[in-house]
Each structure stands twice: as C-alpha cells, then as structure tokens.
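Of the protein chains in this complex, all but one are displayed in their positions.
This part shows chain A:
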Amino acid sequence: MSAHAEHVNGELPHEPEKATLEGRNKVLGFWLFLGGEAVLFGTLFATFLALRHQNNEGPTAAELFSLPITAAATLILLVSSLTSVFAIQAMHRHNLEKLKLWLIVTVVLGLGFLGLEIYEFYEYVAHESFDMKTSAFSSSFYTLVGFHGAHVAFGVVWISLLIAQLFKKGLTFVTAPKVYVSAMYWHFIDVVWVFIFSVVYLLGKVG
C-alpha cells in the first residue's frame, strides 16, 4: 500500500480513489459517517418541526423569511455541488490543474453561501429582535440552520486544506480518496440544504 503512494501522476488508474484498499475503506467508512449525519440532522429537523409554531409572541416564520435570499443561497449551494462534480471528473482524467480550479470555485461558492447566511442571521438578530432566546421556534431554527452552516464552514476549511495539499503533493493514491470523500461530504451538505429550504423556509412561508 505504501509503495502505491509513491506512484507519479501518469501511472494512476481511472478512479485513483478506489485503487487501494485504504482508499476503498475510506469511502465506505465515510458512507457510514454520512448515515450517522442523516440521523443527526433528522433529530434537528424533528425538533424544529415540533417547535416551529411556538413563537412566544416573537416573529413568526412567515413574517421573518425572505424568499429571494433563500433562493440565492439555494442557487449558490446547488452550483457549488455541480462544481465539485466537475472537480471529481477532472480528478478521474488526472487533470490536476482543473481539479484544483474546480475545488477553488467550490470553496468560493461555499464562502458566498456562508456570507449570505451570516447576513441573514445578523438581520434577524439586529433588526427583527429574533435571537437564540426569543422563542422555542427561534432556538430550533438557529440550531438546525446554524448546524448546517457550521457544516458548510467545516467543509470550506477542509477543502481549502486539501487544495493546499494538492499544490504540495499533487494527485496520488493518498490524496485522491481524500478529495473524493470531501466531494461526497459537499454533496451531502447540499442534500441537507434541499430539506432545509423546503421544510424550514418554504413551509414557514406556507404556515
């Protein structure tokens, strides 16, 4: 296995992330982690759905949420999921430059999403007097959406570090599974966001 790590770019197989047992185990183990993440977010969604009408005379979901901001955040995250697909396709073609480029685009879009979410939370706290302590609705809202935002922030840091490692070490049997797994994580974050914009924002507007 360690001998494989010394291979140079040109000798990589089509799917370098699955070329070693270590790489395959990493991908399989990451799926188990994502199953656990699904349970984690499931419990947060359950809490939110149970408490979403308990606004304690504070702002309600329908008063608070803005569809254009939610739509913009959704579009940014969806595009970033597509760019990480392109990154993995570039990796399968052993095109290191394009791989790094698409990962950088993904990170920039992730930062854009985070900026939008920070702006949104700031508006709620500063101008709508809607903070963590306002109501059961506000607590469950900030916990669920904030937890997703924290996942995005973690993904941005993680993928940035992987880009730095790709600059230093290039594409090898060791770096390829890491990149593949980070792209899986990023898709999962987008999948969670699909439920958040549907269940939290759009359902909040419906009532």
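Definition applied: a contact is a pair of C-beta atoms (placed from the backbone, for glycine too) under 8 Å apart; a residue touches a chain by one contact, two chains touch by 3 or more; residues count from 1.
Throughout what follows, contacts and distances are computed from a predicted model.
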{"item": "Candidate names \"Cytochrome C oxidase subunit IV\", \"Iron ABC transporter permease\", \"2-hydroxyglutaryl-CoA dehydratase\" or \"PepSY domain-containing protein\"; UniProt protein name, chain not shown", "value": "\"Cytochrome C oxidase subunit IV\""}
{"item": "Positions on chain A contacted by the hidden chain, ascending", "value": "13-15, 18-19, 21, 24-25, 28, 31-32, 34-39, 41-43, 45-47, 49-50, 67, 70-71, 74-75, 78-79, 81-82, 85-86, 89, 92-93, 184, 187-188, 190-191, 194-195, 197-199, 202-203, 205-207"}
